[in-house]
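Only one protein chain is missing; all other protein chains are in place.
Going by the order they are written in, the chains are A, B and C; count residues from 1 in each one.
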Amino acid sequence: MPKRRTLSVALIGTKFMGRAHSNAWRQAPHFFDLPADIRMAAICGRDRAATRRAAKTLGWEKPMHDWRTIMVDPDIDIVDICTPNDSHAEIAIAAARAGKAILCEKPLARNVAEARRMVEAVKRARVANMLCHNYRRVPAIVLAKQMIDAGELGDRIYHFRARYAQDWIADENFPLVWRLQSKVAGSGALGDIGAHVIDLARFLVGEISRIAAVSETFVKRRLTKNRRAARVDVDDAVSVIGKFRNGAMLNLEATRFARGRRNQLSFEINGSGGSLVFDLEKMNRLRFYNASDSGHARGFRDIIVTESTHPYVANWWPPGHLLGYEHSFVHTIADFVVAVVAHKRIRPDFADGLKTQQILDAIQRARSLPKL
Amino acid sequence: MPKRRTLSVALIGTKFMGRAHSNAWRQAPHFFDLPADIRMAAICGRDRAATRRAAKTLGWEKPMHDWRTIMVDPDIDIVDICTPNDSHAEIAIAAARAGKAILCEKPLARNVAEARRMVEAVKRARVANMLCHNYRRVPAIVLAKQMIDAGELGDRIYHFRARYAQDWIADENFPLVWRLQSKVAGSGALGDIGAHVIDLARFLVGEISRIAAVSETFVKRRLTKNRRAARVDVDDAVSVIGKFRNGAMLNLEATRFARGRRNQLSFEINGSGGSLVFDLEKMNRLRFYNASDSGHARGFRDIIVTESTHPYVANWWPPGHLLGYEHSFVHTIADFVVAVVAHKRIRPDFADGLKTQQILDAIQRARSLPKL
Amino acid sequence: MPKRRTLSVALIGTKFMGRAHSNAWRQAPHFFDLPADIRMAAICGRDRAATRRAAKTLGWEKPMHDWRTIMVDPDIDIVDICTPNDSHAEIAIAAARAGKAILCEKPLARNVAEARRMVEAVKRARVANMLCHNYRRVPAIVLAKQMIDAGELGDRIYHFRARYAQDWIADENFPLVWRLQSKVAGSGALGDIGAHVIDLARFLVGEISRIAAVSETFVKRRLTKNRRAARVDVDDAVSVIGKFRNGAMLNLEATRFARGRRNQLSFEINGSGGSLVFDLEKMNRLRFYNASDSGHARGFRDIIVTESTHPYVANWWPPGHLLGYEHSFVHTIADFVVAVVAHKRIRPDFADGLKTQQILDAIQRARSLPKL
Partner (left out) sequence: MPKRRTLSVALIGTKFMGRAHSNAWRQAPHFFDLPADIRMAAICGRDRAATRRAAKTLGWEKPMHDWRTIMVDPDIDIVDICTPNDSHAEIAIAAARAGKAILCEKPLARNVAEARRMVEAVKRARVANMLCHNYRRVPAIVLAKQMIDAGELGDRIYHFRARYAQDWIADENFPLVWRLQSKVAGSGALGDIGAHVIDLARFLVGEISRIAAVSETFVKRRLTKNRRAARVDVDDAVSVIGKFRNGAMLNLEATRFARGRRNQLSFEINGSGGSLVFDLEKMNRLRFYNASDSGHARGFRDIIVTESTHPYVANWWPPGHLLGYEHSFVHTIADFVVAVVAHKRIRPDFADGLKTQQILDAIQRARSLPKL
């Protein structure tokens, strides 16, 4: 028997995504039969005290403060990038050059130019690379994909409409955080949550060929943490229509101004043989309309996606026991580890991220709409 | 006491809308305290036997076969137009010249040119005129309007998104009926159901200033009743983004290809202080999110719009007893009769119909989308 | 061709049920192809002015003030009883003796003794008799019955649980109306809304063999209209468990103290092959779980019961257009007229009412529960 490999991981970023990824690295080995052992070697953050606390709380061997030192550490196999968007390119390119496998939080970059350099770097270095679009690994969404691929919506898809709606900045007094600054974030709702919607469109239906878009910044000035008024230079909301190469119609929205929608990523897909409906705020459910059900008993089925036959579920609890948000990261990391060990491509990868970024950029460039 | 007036009505059209309007004329006097008596004088249709049966079944004094004779009958006060779209203009203009009050089914016309002539005719003749957009008088939708006007969504509206989805022609073998012929219908899903969505956008939020649109005909050839293959020259689905004059964003869809959506007109409105959600397939409900509810107990309220304080409801049944589709027509006709007697403008009128038609035309004219 | 018969109807009662039945008598001929013409001959009420107004508003030829005169009028074929419960027996027995066909609002009587005399009277007179449990003719409930009979829930029923919940007297300051007085109403929530639940249990599952029950009067004193405090001597709520003859378990509740439940009659039926769920506040829906659906796509189907293949629906509107509360009465009266003309038994009849009354009485007699 060959010696079982140990993969050493360094995670960069200690905030929300850092916590979510840390949990996934800890939990994956307990629920999935991974082909390697995981060593949570280091967590890296600029704030020394905070990073020291994070290492302890989140389960990492040691805190680090300069991500460049990770790249020269031969013990590190995997670099997991959970920093703000403006450092993705620099870190990922360095990691690629250092021969590390890379998991990078979405969006891949702030723009196509950055994304293209990242793709080139991982291609040249031939390192494993994955973009973390965790929602691709929500069981209900994977089930949707399986059902579409199996023809359960018929042989044609007519419509894909999706919306990612939040309301955390609908209050005008919410401060100007980094996610509202173009320099750091690249864009607003578009890159942050719109990127998820575009990724799902490509995952579930296929490549997008044409678009028109409109965006808006509803609150144009906000106070910084120092109580200074400053201009908001990213979009608050964006609305997109278009077509897929396969002829389906596209309708997407991303907004941070939908009161009551705390984290609602929803979609509906209509095919010639049926429809699927999903809502992240009810993430253990998938609704399915089967046009071939007998006429008197046709109706959207409310599938609770917790059966052992559903994707990933057998590794968790018995039927009817719900999974939560963080499980999607555990699935992502379990799949990533398998791919790293097997030297197989895993999706979405940086090339997927570039394609998404091309669409994001096209949306940002879209002309203002003609007057009626 | 002045002698109570009797209004004599002639209805043109004996199909679906003819039945719905007939029911409303019959029922309105039993549930609403109208300022005039209603005489259901005549129903007009081309098929003699069918119209004779319709007169009997639907409660009209006599069948007629040529709508022109109505115009010269001095006894007729009101003409109610329920014919296919291609005859709206001709009939309405004749009725206006004859000095009749006019209720016309939506869409007002096949295009702006027709609509404009109709508006001119009713203006010149100074006759009462109303466009029948029955959904404006669904209690839950009127409640939405009242809540918006009362500021319950805050002082700004950010988003209006609406979708009218059906699936009755999603089957490729469905025949080429008049609603799929440009010559008769003007357009497809757009004018038939999209018109409702645009009317509601204007009713609830205000005037639309900019749009981009994409449309599609998924099934390009269908069999006529004579089993001859013919081209479908109207849209199967349309998707629209845009802006309102007041700064709100617009996202509209109309489709006849959404499996499982039998007659789903749904909308969501997000304002600075809250949100409203409606779905015609649950037409007695309005969901309301109030951002000023106490933090631990905030959530969309599922309002059953059957309280005596809700619009129109006190005229029907006690709380908790649902109304159906046809009630919206009864409300329309009750309001129309009040307006006719009082010589007051009533909305939506032909001028509203023209504005809606201008938007419909702009959507039809929209360029194809640029390639990515 | 035999001469078409005209059935002359006299309705007794001008309040809520009087209005609902009047509407049904008016509407039935317009939507159903009845085997006789309907003449709405007379409406009878004690208050002269109110009854005169009711005759005009509700569409009856003449007002009457003493129901006994109806019995001696040979022109009247059908007596429709919509009075408070304490007069059902006397009126119905007189009508039977006079050879009239009888439609009587539920509950049949105040107690078994009364109910038995009523059954004997109609049997002896051999007159058509029907108890108006309108919910038996809600399309979704008839569909449930058809599906059970067709074996779509499997060959055994395990559970029937139903609840009729309202909240109109949950406010302690609500006055002591007739429905809260044992002398007039017989019982409280039990006879008023619990009777519906028992009727549905018998309709959908079969005869009940054993029960235990508990009831409560939460607000024991209320003010009469004259502002005098008086004891409430009927139940506010009742809860019942038991068994059906076929082995299924029974769980029923009726309450007027469930805040937010305005008129919620809900039930769930679990069989060996599937389940059905209904809620009157969403009366156009029936939810169906089919245990034989393929494993990955199993879930409650939300059937919108508005297809032309669904019971009664083809007589109304196209798919997706909702029906309301009053339609159930139209269906009741359409079926009753068919039965009267055909001399066929129609269910539920007075014999059904007696069986329901036997269960209501047994529930009222139930001992207080043993202490733990």
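As a working rule, contacts are C-beta pairs under 8 Å (C-beta built on N, C-alpha and C of every residue); 3 or more make two chains touch, one makes a residue touch a chain.
Keep in mind that what you see is a predicted model, and the values were worked out from it rather than measured.
*Asks:* Kindly name the visible chains that come into contact with the excluded chain.
*Replies:* Taking every chain of the complex into account, the missing one touches A, B, C.
*Asks:* Out of B:Phe31, B:Phe160, B:Phe288 or B:Phe350, which residue would touch the omitted chain in the full complex?
*Replies:* B:Phe288
*Asks:* Quick one: which of C:Thr6, C:Thr69, C:Ser209 or C:Thr309 touches the chain that's been left out?
*Replies:* Here the residue in touch with the unshown chain is C:Ser209.
*Asks:* If the hidden chain were put back, which of C:Pro139, C:Gly274 or C:Pro311 would touch it?
*Replies:* Hidden-chain contact among the options goes to C:Gly274.
*Asks:* Can you list where chain B touches the absent chain?
*Replies:* Against the missing chain, chain B presents residues 143, 146-147, 152, 285, 287-288, 290, 293, 295-304, 307, 309-310.
*Asks:* Touching the hidden chain in the full complex, which residues of chain C are there? Just list them.
*Replies:* Interface with the chain not displayed, on the chain C side: 156, 158-159, 161, 163, 165, 167, 170, 172, 208-214, 216, 218, 237, 239-243, 247, 249-251, 253, 255, 257-261, 268, 270-275, 289, 291, 298-300, 358-359, 362, 368-372.
*Asks:* Of the residues in chain A, which ones touch the absent chain?
*Replies:* 16, 20, 22-23, 26-27, 30, 57-59, 166, 168, 261-264, 280-284, 304, 306, 316-327
Note that in this section only the chains that are shown with their structure count from here on.
*Asks:* Which whole number of Å gives the spacing of the CA centres of chain A and chain C?
*Replies:* 54
*Asks:* Find the geometric centre of each of chain A and chain B from their Cα atoms only, then give the gap between the two centres in Å, rounded to an integer.
*Replies:* A distance of 41 Å separates the two centres.
*Asks:* Just curious, how far off is chain C from chain B if you go by their C-alpha centres, in Å?
*Replies:* Chain centroid spacing, chain B to chain C, equals 35 Å.
*Asks:* What are the residues of chain A that contact at least two other chains?
*Replies:* Counting only residues that touch two or more other chains, chain A contributes 298-300.
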